[in-house]
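And then chain A:
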Amino acid sequence: MTLTIVLLGASALIGIGLYGALSQQSFVMLMMGLELMLNGALLAIMGFWSQGIGGPPEAQLLAIIVMAVMAVEMAIGFALVVAVYRKRQADVTESLGTLKG
Partner candidate 1 sequence: MILLLALALVVTLLGGVLVGGWLDRVVAGRGAGPLRAAAALAVRGSVRTEAPDDLLQRLAPILYLALAAVGLSVVPFAPGAALVESPVGIVIWGSCEALTIIAVFLHGWSPNAPFPLIGAYRYVAIALPVMLPSMFVLIAAALPAESLSLSAIVESQRDIWNVVRQPLGLPLFVMVGLTLTLRGPMDYADAADMAGGTSAEEGGGARLAWEIARLAMLVSVSAVAAAVFLGGPLGPVLPGPVWLWFKTAAVMALIVLAGTSVTRTTPSRMLGLIWTIVLPLSFLHLGIAGVLAL
Partner candidate 2 sequence: MAVNWLARLAAAAPAPVFTCIGPGIQAAVERLCLSPALDRVATPRAAAILLVAGEIPDHAQEALDRVHDQVPHPRQTFRWDGTGDPEPALRDLWRDLAAGGDTETDRRPDAPPNDWCGVGPHGQGGKGMMGGTPYGRPMAMTADDPRDGLALDAYTARLGPFVPMLPPGLVLEVTLQGDVIVSAEVRAAPFAQPDDASAPDFCAARMLRLVGLPRDADRVARGARLRAITALRAIPEGLGRHDGQDARGRLAGWLAGERGPEAAPALATLLPGLEWSEAMLVINSFSPATLAHVAISKEDA
């Protein structure tokens, strides 16, 4: 029962995060969407670990890796935001489209 609740909550978080990541114009808000999705993933991992598969340490390590991914994503993401803003005073994803060239 607990696992079902937790997984439903996790999928809701992932859904909201996906909505945010797709709909937000701003680069930083987009990152919030990503973080929210990872939050859902974290919840699901913890749920499985504790209720489903009898608590192997590998799943804990996976949760740590998810958090490390968040940290890396944030550090590099914000560094990009700074670099882009410094160059063109823009922080909006649409205006980054032209960056491909």
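The candidates were selected such that all candidates are chains of the complex that A comes from, given by their letters.
The rule is short, and it goes like this: a contact is a pair of C-beta atoms (placed from the backbone, for glycine too) under 8 Å apart; a residue touches a chain by one contact, two chains touch by 3 or more; residues count from 1.
No experiment lies behind these values; they were computed from the predicted model shown.
Asks: Using the touch rule from the top, find which candidate among 1 or 2 meets chain A in this complex.
Replies: 2
Asks: Mind listing the chain A positions that touch candidate 2 in their complex?
Replies: Where chain A meets candidate 2, its residues are 82, 85-86, 89.
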